[in-house]
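I'd like to ask you about the structure that follows.
In this view, the complex is presented without one of its protein chains, the others remaining in place.
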Amino acid sequence: MQLGMVGLGRMGGNIVRRLLRNGHTAVVYDENPAAVTALAGETGAVGAGSLEEFVQRLDAPRTAWVMVPAGDPTEATVMRLAELMQPGDTIIDGGNSFYKDDIRRAQVLDAKGLHYVDVGTSGGVWGLDRGYCMMIGGHKEAVDRLDPIFSTLAPGLGEVPRTQGRGDRDDRAERGYIHAGPSGAGHFVKMIHNGIEYGLMQAYAEGFDILRHANSPELPEAQRFDLDLADIAEVWRRGSVVSSWLLDLTAAALATDERLDGFSGHVADSGEGRWTLNAAIEEAVPAHVLSAALYARFRSRQQATYADKLLSAMRKGFGGHQEPK
Amino acid sequence: MQLGMVGLGRMGGNIVRRLLRNGHTAVVYDENPAAVTALAGETGAVGAGSLEEFVQRLDAPRTAWVMVPAGDPTEATVMRLAELMQPGDTIIDGGNSFYKDDIRRAQVLDAKGLHYVDVGTSGGVWGLDRGYCMMIGGHKEAVDRLDPIFSTLAPGLGEVPRTQGRGDRDDRAERGYIHAGPSGAGHFVKMIHNGIEYGLMQAYAEGFDILRHANSPELPEAQRFDLDLADIAEVWRRGSVVSSWLLDLTAAALATDERLDGFSGHVADSGEGRWTLNAAIEEAVPAHVLSAALYARFRSRQQATYADKLLSAMRKGFGGHQEPK
Amino acid sequence: MQLGMVGLGRMGGNIVRRLLRNGHTAVVYDENPAAVTALAGETGAVGAGSLEEFVQRLDAPRTAWVMVPAGDPTEATVMRLAELMQPGDTIIDGGNSFYKDDIRRAQVLDAKGLHYVDVGTSGGVWGLDRGYCMMIGGHKEAVDRLDPIFSTLAPGLGEVPRTQGRGDRDDRAERGYIHAGPSGAGHFVKMIHNGIEYGLMQAYAEGFDILRHANSPELPEAQRFDLDLADIAEVWRRGSVVSSWLLDLTAAALATDERLDGFSGHVADSGEGRWTLNAAIEEAVPAHVLSAALYARFRSRQQATYADKLLSAMRKGFGGHQEPK
Partner (left out) sequence: MQLGMVGLGRMGGNIVRRLLRNGHTAVVYDENPAAVTALAGETGAVGAGSLEEFVQRLDAPRTAWVMVPAGDPTEATVMRLAELMQPGDTIIDGGNSFYKDDIRRAQVLDAKGLHYVDVGTSGGVWGLDRGYCMMIGGHKEAVDRLDPIFSTLAPGLGEVPRTQGRGDRDDRAERGYIHAGPSGAGHFVKMIHNGIEYGLMQAYAEGFDILRHANSPELPEAQRFDLDLADIAEVWRRGSVVSSWLLDLTAAALATDERLDGFSGHVADSGEGRWTLNAAIEEAVPAHVLSAALYARFRSRQQATYADKLLSAMRKGFGGHQEPK
């Protein structure tokens, strides 16, 4: 099946490669001509020098997967494609868009007879080989038509043991992709995925921080332990309740840099973690852990916060210059 | 190698069984004679009718694994065994003891020439087949002598991919057990394991709760989604960043009871989750996520808390009878 | 000075009354004619039977204070007034609007030569006598012109001790009102005020909850206390670090209903608490306490959450039917 790809960064490029390797064809475009040239040389891929040419080279009904940075670049690309494409064509937003933007765009495109499909993908740099876990939103008609693409990109059953009791449930979930619902549903589910990811990561981070400080001089000497954190991460990978892919990554990192001296401690966050909390607040669902995980990242990027200084100012106020209490 | 086991509940019984299946022998005792009879019938196992007989039947240097409920029962059993056993013998506490109790007991036993080894185990009902992930504290001499036991009980390398870069690190971690440090270290590491477990579980719980309420009437109608949570859990098992054993369990539960009507919502907690926070506080390590996870369980067992009522009382105070704000 | 008031509920009505008592005059309107009649009978007040008549009865430059429910009613009233009023007139939104709505409306009104002033007020039912604490956003010109109104409505210096060191800072703050900044700034500051309020309330609520459970059967008998919470709240009112108006209200509530049996435990929340978190997230400022306070209210209105049930489901998965760990 033919797919058009706009945006040939690592994600977009590897998605095309995984499709080509499995017999699909692609028309590719990127603002950077070198990226187009690099990929257009592979069997089954055709390059385009402009968005107009890109659309012309696609066979109707056309499918254009947009894989450019979320926010303004995605907005501009989707809206420009919407002008160039024909009724019955489909635009896929495979980036990390905000689901309310998907809902809005889908309405705009719907009025033009175009389909809009949002695909949240997890897998990152590992996807080319492992496959991409995909959460898809959009009209059933469009999503079903594109099934050969999604089926190829997905990890498939692999060596992961089957879940008992699924009966005749939709088997796409087992193969690593789902049609989550109407436009926006794909990115909504992906957003929550990332919110959970933040929480999981913070749970490990706090636990290992406590292990790390088990020899703190604040503790009575007889109650201190010098623990080997690399071995602890490793041992939990087998037979323990906390085994996970994130733990695998932790074990790998600690195996070669147990003190984590290679990191500054500044941790970035992306839109999904923030939007997850906005969604929780809108739904009135308590989200203590997911919030705390995000706030820890905010805090990691600051020193000497105004909040902390204000605590000291109050303490000075009621306790005098020496701050006794 | 011969092991004595006191306490033949599911955990103790299955530990013995896994040893017997692999050529070890056992002397077994339980307050309940039926439990002794049941196990003593298996090849390699010998039963005892009393703690005294139990000790007599063991060959020196004796090893007695205590697998009875944490707290008073463990304390009483360990102390009684300490009276019956001889210098050079070893007592293993395989339950969920508080690590400071381990440190204290080890000192008592040390004065008698006895070894004390604390073993934190994860794996529960799955251990007989999957093996037990073990975190061990105690003197090197005693832990090394018992290696044939631990090596058999552990999961082994299994099908879990090897971690790159471990080089010549202790290979016991890869096989599913570690000698974490002196007495108490085993239960300390197991305690943090459970604290992390609480945090991981709560991260999933909050995320799925937000997904569940994505069709909340609090939301604008155009922004609601009816999501299939069973399929979402399933799809994340393949290729996503949040895959884990806990997610596998979640997917299995949701496959047959997506609404989770089979559960009351009351969630128990055990000592380890609480002790983890005590340790964090003693070490002055922030543990927002692990705390929130524990508190969610506390809250799950209450209705109409006094705290909530006090909020309402204040609101009435400043807002008048109709509580407007 | 003359003020027009649209919306004669408790807040709007009392604001007018406080102005009338101090020599100002008012034109008043409400959808409910009875509310107009009730207030129009007081010296200095004139009623209107429609928004059109309301505007006609005001002297130029007109000032219309809108005190109707936030959201759609305020939006509709402001926009209708914007059609009826003349360049140089001012519309005040005294409700609990979202500050981004203020910013938007101010732009719309500005294009028509109208002023838009947003006033966040704290004080509620107590304001008629104590005065209203006001945080004001808008053009300096409009805010300055209305100073006689704000000065009268504000509490004034009262018996509150002066803050040392303010030097020649703006004395309006001491008298209970500030010009916080351009349109939206008033409601922004009021929003954060409410966010803090949530946090303060929750701090007291948790503390008293711990006091309340000091005789919990979970505790060793020798460490239980039966505490008199009404006396504790009262004693902290004098000389302690935690004295506050909220504590005064707590003491009053507990004096007559120490067990708080008069409350269900369900606690409402308003937009400001939620928007405060949205603002924190947008600014990347950690807000653990303010979040936790809001989530406690969300949780208070639920029983047996899906999140809690999912924890149980996982526990069953790894622990077997009896959920042992």
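As written, the chains take the letters A, B and C, and residue 1 is the first residue of each chain.
Note that in this section a residue touches a chain if its C-beta (ideal position, glycine included) is under 8 Å from a C-beta of that chain, and two chains touch if they have at least 3 such contacts.
Because the structure is predicted, anything quoted here is derived from the model rather than measured.
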| item | value |
| --- | --- |
| Displayed partners of the chain not shown (whole complex) | A, B, C |
| Residue among C:Gly123, C:Gly138 or C:Gly265 touching the omitted chain | C:Gly123 |
| Which of C:Tyr204, C:Phe263, C:Phe298 or C:Phe318 contacts the chain that the document leaves out | C:Tyr204 |
| Touching residues on subunit C - with respect to the absent chain | 99-100, 103, 122-124, 126-127, 130-135, 154-161, 163-167, 169-170, 172-178, 180-182, 184-185, 188-189, 192-200, 202-204, 206-207, 209-211, 213-214, 216, 218-219, 222-223, 225-228, 230-232, 234-248, 251-252, 255-256, 276, 279-280, 282-290, 292-293, 295-296 |
| Positions on subunit A contacted by the hidden chain, ascending | 10, 96, 124-126, 194, 201-202, 204-206, 208-209, 212-213, 245-246, 249-250, 252-254, 257, 260, 262-268, 270, 288, 292, 296-297, 299-300, 303-320, 323-325 |
| Hidden partner interface residues of subunit B, rising order | 241, 269, 274, 277-278, 281-282, 284-288, 291-292, 294-296, 298-299, 301, 305, 307, 318 |
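Here is the rule we use: only the chains that are shown with their structure count from here on.
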| item | value |
| --- | --- |
| Chain centre separation (subunit A, subunit C; CA means) in Å | 38 |
| Computed distance of Cα centres, subunit B from subunit A, in Å | 31 |
| Residues of subunit B engaged with two or more neighbouring chains | 124, 126, 194, 202, 204, 206, 209, 213, 245-246, 252, 288, 292, 296 |
